[in-house]
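Report on the structure given below.
One protein chain is absent from this view; the other protein chains keep their places.
Now for subunit A:
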Amino acid sequence: MGGLEKKKYERGSATNYITRNKARKKLQLSLPDFRRLCILKGIYPHEPKHKKKVNKGSTAPRTFYLLKDIKFLLHEPIVNKFRDYKVFVRKLRKAYGKSEWNTVERLKDNKPAYKLDHIIKERYPTFIDALRDLDDALSMCFLFSTFPRTGKCHVQVIQLCRRLTVEFLNYIIASRSLRKVFLSIKGIYYEAEVLGQPIVWITPYAFSHNHPTDVDYRVMATFTEFYTTLLGFVNFRLYQTLNLHYPPKLEGPGDKDSKDQDEGAYAMDSESCLEKLSALSASLARVMVPVTEEEVEMDEFPADGENAEQEEGLRKEREAQEMHKKLFEGLKFFLNREVPREALAFIIRSFGGDVSWDKSVCIGATYSENEPSITHHIVDRPTQPNPVLGRYYVQPQWVFDSVNARLRLPVEEYFPGVLLPPHLSPFVTEKEGDYVPPEKQKLLALQRGETPGYVNESEDEDSEEDEEGESDDQEEEEEEEEGSEKEEEVKLKVMEEQRTQGKKVGVTMGTLKLEDKHRLEQEEANEAKRLAIMTMKKREKYLYDKIMFGKRRKVREANKLAQKRKAHDEAVKAEKKKNKKARRA
């Protein structure tokens, strides 16, 4: 009977978590300050495994933070800064109330400010960590840089965002690390590969924003505060890796300016320089001019069996990537005024192309429309009034599709006024059993190096076959035949063929029997499987059913898409026929 009574909720997971309000009280912060702190420090609530236990028996909905996190926040110097700021505001208000202008001035001189450097270092101990988390930072900065200079947030923040994003774009151009681009209805997605890390960001289309009222801009501004700091440091580091000047410096004509004003040569020192930089047409100056383009030669390892193939594959991949980087090398583009200049200039330049635009559109145009060496003129109008010979007039989608396809696509489908082929997302990698749109199959064939004409035909057949197969699938689904669907398909197809042959020629008993045997075996296996499934334990059965349900749903969705496509194609064909007939008549 001896010993201390064990009390509930005094050990275990109940002591590891703390509710938000308690945490706030412990930190002696107001809720907005607590939120700011959480945003800056990257502290987020945790969902405990046993919520009721952690909640001390109550089932009320609460958010829980890790107690460790909150203790960690206790030592944060920024918390003191928050308090200082609160005091500062109080003093300032008092001084204003008393009209003590000297005090006001003095207080304003000593306004408490904080820096986020240490937090960034703490949250991202290594540079790679920072790069991994750059997606949201970039998207947010790109959004803020498009805000109008009035109203929603401080002008300085907007300008800083603009500057940082422009710097980042310039880095991507200089390092040629853009990989994928995608025109979605939300905005333009980009994917770059920086130091082996894929970084995806989205930029809105260049329209003024219709600012929603149900959005808390303070929260966004706090995030942006953190993201700008992060992006600035990342930019610095990235520029350093490429031996570029960090406040970026323009190459070439910028040198002249530097003679005039030594300090002013840094691109950021004046508005016009920022504009020039944001035009993305000039390349950046390097700290040291690289002596030779040093190609990183991979050492040749003695090939041994399995690794040889792997290495071969890697090598090919690397070569393909190098080719991809030089996709637009030697091409000269001209952007008409109606196309999104910044996006296209960025993409073309990051694949080695030259780009220019009308002088009146933006600063930084390098050549005029009449330049005879222009190879591609990007137009987004139905017709071009007086075309110049010797250049392709293409719609902007050509650039995007070419980048995604990793090859210069034939321009015929992208002429102005032509009905464009669908624009596919490069972020989708179809797995086995997924629906692959026919355009994607065509594209894959093109990448494999097949001729497009042949591809077209085979493509159609393929799709038809696929659809047949999928319809078969559906039938099977109803029977709840799990697994080995494909074999079934094959078999059914063979049987069908036989049936048709039989009609033509006559039945040959031998082969039929052989097939029967095969089929019997199949059936036997299936039955064994079914029986085995019957014997499964309840829990496993549940899991199995769930997985199979998911699989079947996937197949169903793929079939639905395929059917929709088929219906659409047929409708289009019928339309064409009708038109033909109408023309004949």
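In this text, a residue touches a chain if its C-beta (ideal position, glycine included) is under 8 Å from a C-beta of that chain, and two chains touch if they have at least 3 such contacts; residues count from 1.
In this text, contacts and distances are computed from a predicted model.
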From "Sorting nexin-2", "Monothiol glutaredoxin-S9", "Ribosome biogenesis protein BOP1" or "Large ribosomal subunit protein bL32m", the hidden chain's UniProt protein name: "Ribosome biogenesis protein BOP1"
Residue touching the undisplayed chain, where the options are A:Ile78, A:Ala130 or A:Leu169: A:Ala130
Candidate in contact with the missing chain, chosen from A:Ile78, A:Ile173 or A:Val339: A:Val339
Residue touching the undisplayed chain, where the options are A:Ala14, A:Leu407 or A:Leu424: A:Leu424
For subunit A, residues in touch with the removed chain: 35, 38-39, 43-47, 49, 63-64, 66, 68-69, 72, 106, 109-110, 117, 120-122, 124-127, 130, 132-133, 135-136, 139-140, 143, 182-187, 189, 200, 204-205, 207-212, 214-216, 219-220, 223, 232-233, 235-237, 240, 246, 338-340, 380-381, 395-397, 419-420, 422-425, 427-428, 437-439, 482-483, 524, 527-536, 538, 540, 543-544, 547-548, 551, 561-562, 564-565, 568
